[in-house]
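One protein chain is absent from this view; the other protein chains keep their places.
Presenting chain A:
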Amino acid sequence: MAAIEASKSSTPLLKDELDIVIPTIRNLDFLEMWRPFFQPYHLIIVQDGDPSKKINVPEGFDYELYNRNDINKILGPKASCISFKDSACRCFGYMVSKKKYIFTIDDDCFVAKDPTGKEINALEQHIKNLLSPSTPFFFNTLYDPYRDGADFVRGYPFSLREGVPTAVSHGLWLNIPDYDAPTQLVKPRERNTRYVDAVMTIPKGTLFPMCGMNLGFNRELIGPAMYFGLMGDGQPIGRYDDMWAGWCTKVICDHMGLGIKTGLPYIWHSKASNPFVNLKKEYKGIYWQEELIPFFQSVTLPKDCTTVQKCYLELAKQVKAKLGKVDEYFNKLADAMVTWIEAWDELNPSTVLANGSTK
């Protein structure tokens, strides 16, 4: 027991195993505040919008930057699956990364402070979350049992205490909470000031809204499922990119016996986007969601879907079959999902990923 305690004392940096993916259309000034925590890592910047605009990356960061021209050049006709004029384009960064882990953050997210006033190294917490198991099959009332100072409670089945690999770490936001447009309109001044000192696994069979603002994941385990859909320019919907990726990812994780954690770390979200603009983007999503949720809640994947890609292609098939009638958009989206997988496999050729057992 003592040996285990000693090895828990420092979290590995993983600096050669993790890429930080940042979509941006404005600037990257926010990186200055993150410098102490991000500087060791390689950044993948995905520049949305006008490719002729020069995005300044602060000195001292190791990065690669892709604008729309780069995306079109690299993917050719398959570039059609990558959104334009929407932060959904960030998933291009996941595809071109060669690392095991991804951390993605929005350019209006800053370093938060915990209740003691200490600055929170969000990346370190995501790494802790991803390197320790998840417990999706039985809820632990003391939350993440692998955290320092916690454990499994009485009554937690011993046979389930090993946990499963963690595929996703979903962080939260202080200050401007991630509300939809109607809620923003009703509560424009509400700020999230509650620091909930917990990480927990989202149980198997339960869906959740996955926000892409502060997100870590194991690219080797779940990367191909992290497609952020068709949003923005030329599309009837926006602000559902991360939601879509989250529902697909959760269904696949549940099928493959992988875990998703939510809770710490917090970042400080500084910008409230315009609720009227948001409403216009979300409007269709608010209605479509009512069809999408029952779809995802009842999706079953056949046993022979033993890799994430196979699961994802099966999902695309079912999206077309069952959601095509909701709107033509879903036919396009299903096609784009297939294109995404084709592009992923092309850019990641040796990765017929051994994704662990299928539960």
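Quick note on the criterion: a contact is a pair of C-beta atoms (placed from the backbone, for glycine too) under 8 Å apart; a residue touches a chain by one contact, two chains touch by 3 or more; residues count from 1.
We take it that contacts and distances are computed from a predicted model.
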Chain not displayed: protein name in its UniProt record ("Bms1-type G domain-containing protein", "UDP-arabinopyranose mutase 5", "glutathione transferase" or "ER membrane protein complex subunit 3"): "UDP-arabinopyranose mutase 5"
Of A:Val57, A:Ile74, A:Leu207 or A:Val338, the one touching the omitted chain in the full complex: A:Leu207
Residue, one of A:Gly49, A:Gly93, A:Gly163 or A:Pro177, that touches the chain absent here: A:Pro177
Chain A, residues in touch with the chain not shown (by the definition above): 1, 115, 137-143, 149-160, 170, 172, 177-180, 183, 187, 190-198, 202-211, 239-240, 242-243, 246, 262, 282, 286, 289-290, 293
